[in-house]
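All protein chains but one are shown in place.
Every chain is named by a letter (A, B and C) in the order it is written, and numbering of its residues begins at 1.
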Amino acid sequence: MTRSWSAVAPLSDTTATTETDVPALPGDGLREGIVAQLRSDIGAGLVDTLVKPGVDVWARVATESWRDAGLALRESGFHYFCFLSAIDWLPSPFGRGEDDPSAPPPERRTEIVQGYTGGSTRFQVFARLTDIQRHVGITIKADVPDDEQVVDSWTSVFAGADWHERETHEMFGISFRGHPDLRNMYLPTDFEGHPLRKDFPLLARIVKPWPGIVDVEPLPGEPEEADTEGNGE
Amino acid sequence: MIAVDLPYWAQSLLRVLGGTVAVLLPAGTIVYLFLFKMMSFMQSRLGPMEAGPYGSMQLFAEVGKWLQKEDIQPENADKSVFKMAPLVVLLSTFLLVAAVPFGPDAYFTDFEAGVFYALAVSSISVLGILMAGWSSANKYSLLGGLRAAGQLIAYELPMVLAVVGVVIQAGTMNFQGIVLQQNTGSIFGWDGIGNPYILTQFVGFFVFMIAVQAELTQTPFDMPIAESELVSGYMTEYSGFRFLMFFIAEFATAGVFSLIASVLFLGGWGIPFSWFGWTTADSVDNWMNVVGPLIMITKMMALAFIIMWVRFSYPRFREDQLQRFAWKVLIPVSLVNIMFTAILKVAF
Amino acid sequence: MPSKPQVPGLVKGLGVTFNTMMQTIKPKKFGGGAATVQYPREKEAPTARARGVIALREDNCTSCMLCARSCPDWCIYIEGHKELAPPRRAGGAPRKVNKLDRFDIDYALCMYCGICVEVCPFDALFWSPEYEYSEPRIADLLHDKEKLGEWMETVPEQPELEAGAEKKKK
Partner (left out) sequence: MSDVTDLIDRQKLSYIAAQAADARLNVELETEGMTLNIGPQHPATHGTLRIIARLDGEQVIWADPSAGYMHRGYEKLTEVRTYPQVNTLINRIDWLGSFANEVPFILAAEQLMDIEAPARAQWIRAIFFELSRIANVSLFLGDLGVQLGAITPVFMAFRDREYVLNLIESATGGRFHPNFDRIGGLKDDLPKGWIDETKQVMKKLRNFCDEIETLLFGNEIFQSRTRGIGVIPANVAQSYGLSGANLRASGVDWDLRRDQKIALPYDKVDFKVWTHPDGDAFARCWVRLQETREATLIVDQLLDGIPSGPVMAKVPRIIKVPEGEAYVSTENPLGEMGYYVVSQGDLGPFRVRIRTASFNNISIVPWVLRGVFVPDIITILASLYFILGDIDK
């Protein structure tokens, strides 16, 4: 590392690596192999997997195996850290805010339905890793216990997980055991609540009435009709 | 020689007026021609076009705007130092212009050691910049002020050393003497164009112009201002009238340094004396007192063009690179130049 | 120090700025000139597809609320009433039509996505490339249906499509 002003190398050493042969795009054999490797690495920690042939692979690990799974995947070639976040599977009690305030509140789904690879808790953390050699990515999930929302931190596995865990912490209220510094990333320090939880209301959609309510006065003496062409659903 | 004899007060008044004109006129011209127009052209745009024909009155509009702005001082600033700093910077420009000769008799003062004087007063502006940087109570200003101090001192030296070559060759430290030497001199016996020192002292000229660029804190040496790092360095907290003083000082000093460079290296106000059969300073015709300043302005503009051209084209150095450049390149080069000049002076 | 002599990049860089200056100074008729225009005096014409402002053809609107509902910003406000209109064919029964009382678009909220224009099933909304309608007060950016109707004059013809495009069914 040179800092001398005069030690400027000429432009000609800006060599570009030659274009390597693109390996054949991975098939599902590759993804099955990844799952098998992960199972042999963390054993019973791997709860459920889903392979969409030629598309993608999902794996769900037990909460306590979360960090081990990250380590195992890193060792098996997934050096590239893509992102880490969480999902709140609770259906939003507010809907899209498109309710008629004069009408009774609509019935909404309240039961929790998890996505791919199932789950048993309201919150799940999930992360995405990429293997640059084999051209394949994996989504890995873990349940977050409902009573104590803590999982192990990945910061010692992937340095990039630092900011992602900070963001997840402030947005979902999930703590990461072993994270050095869970300060707020985006929100002010004294912000209360966790905005990406589904039961956190989006005030912009609550303080203002929905302008989509049909407001057509009927002919005098006629009963009000339900909107016809308006509701396209 | 001028025949009329003016009383002392009238002479002083004339000198003050002349000095003001000699500072403000080049500054205004440089700002309009180069900062407004040339920079715009280099960036595929037209620059100010609304105030006056081709925006030529823009500068007056800007000055008016600055004058009516509030004079803000930070609460924690050292008020008296803060207020004084722009004055000190501007003062150095006025002191500098006093030594510049514009014609055989058109000068403000004719110091015997004019070169020495000019180099000495030019470093007063460092004081002003340090004062501004320190008194602003702003970390960016402080960093800018410190950078400026380090930089201006580092480049004072190559500038002095570059001029030493000229002084050795001319054998005088008097500006008029240097002008005469260049215009009466000859290159290998041919006196068709005199002997402008840019030809024989080109190394010195090169070093001098680089040092001027650094003294003026123009890109690539503008770390004290560095708007993308230090916001505006020592000028960050200044507004209104006081900022205007800094602004005028910046471009007026550019003009004055160009004048000095043209005196030292381009033959100053003179034209080769052999063209008109003059031999000494006394034999120069009186009309040179009118034509001389015009020649000076032309040469100054050419040099200011180069300064500004470089400014608009280059990125800036880092502080340590700049210091290294001054101490490891410019100073050795100018020392070698002095050595060669001295040897050749003795040899011929 | 670079080992072999070459034209320093510093000098080449000066050449680039100098060339640009010459290009700008060169008169327009020789292919020179600045890249900018002197805005209030000269204007660049926006393209026909430019999304400048939304124009409303009031007669076509049936106050069906589709646009107001599909608006991501909730910036369209519609009120209407039902009215009897003369029948289409002679002798027919009078039709019931929805008449607009209010059609406001709040341009302070609008993000010019164009979803409302797309979803409108009755061709009542159009894009106009006009852009000079800034206001000193933010409340004045709420355009009512008269103002939106005035924009109809500025709606341009849509250009032909590039070769290889399939003709629109609509």
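Everything below uses one rule, namely that a contact is a pair of C-beta atoms (placed from the backbone, for glycine too) under 8 Å apart; a residue touches a chain by one contact, two chains touch by 3 or more.
No experiment lies behind these values; they were computed from the predicted model shown.
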{"item": "Interface partners of the hidden chain - shown chains only, full complex considered", "value": "A, B, C"}
{"item": "Hidden partner interface residues of chain B, rising order", "value": "39, 42-45, 139-140, 143, 219-220, 222-223, 226-231, 312-321"}
{"item": "Where the unshown chain meets chain A, residue by residue", "value": "1-9, 11, 14-17, 19-20, 22, 25, 54-56, 58, 79-83, 85, 87-88, 91-92, 94-97, 113, 115-116, 126, 128, 132, 135, 137, 139, 155-160, 162-164, 171, 178, 180-181, 184-187, 195-196, 198, 200, 202, 205, 232-233"}
{"item": "Interface with the undisplayed chain - residues on chain C", "value": "8-10, 12-13, 15-17, 20, 35, 46-51, 70, 72, 111-115, 118, 127, 159-166"}
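As a working rule, only the chains that are shown with their structure count from here on.
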{"item": "Contact-richer chain pair [B-C vs A-C]", "value": "A-C"}
{"item": "Distance from chain B to chain A - Cα centre to Cα centre, in angstrom", "value": "61"}
{"item": "Chain centre separation (chain B, chain C; CA means) in Å", "value": "53"}
{"item": "Inter-centroid spacing, chain C versus chain A (mean Cα positions, whole Å)", "value": "36"}
{"item": "Interface hub residues of chain A, defined as touching at least two other chains", "value": "6"}
{"item": "Touch list for chain C against partner chain B, complex", "value": "10, 13-14, 16-18, 20-21, 23-25, 34-36, 38"}
{"item": "Chain C residues within the chain A interface of the complex", "value": "1-2, 4, 6, 62-66, 68-69, 71, 74-84, 96, 98, 101, 121"}
{"item": "Sites on chain B touched by chain C in the complex", "value": "38, 40-46, 49, 309-310, 312-314"}
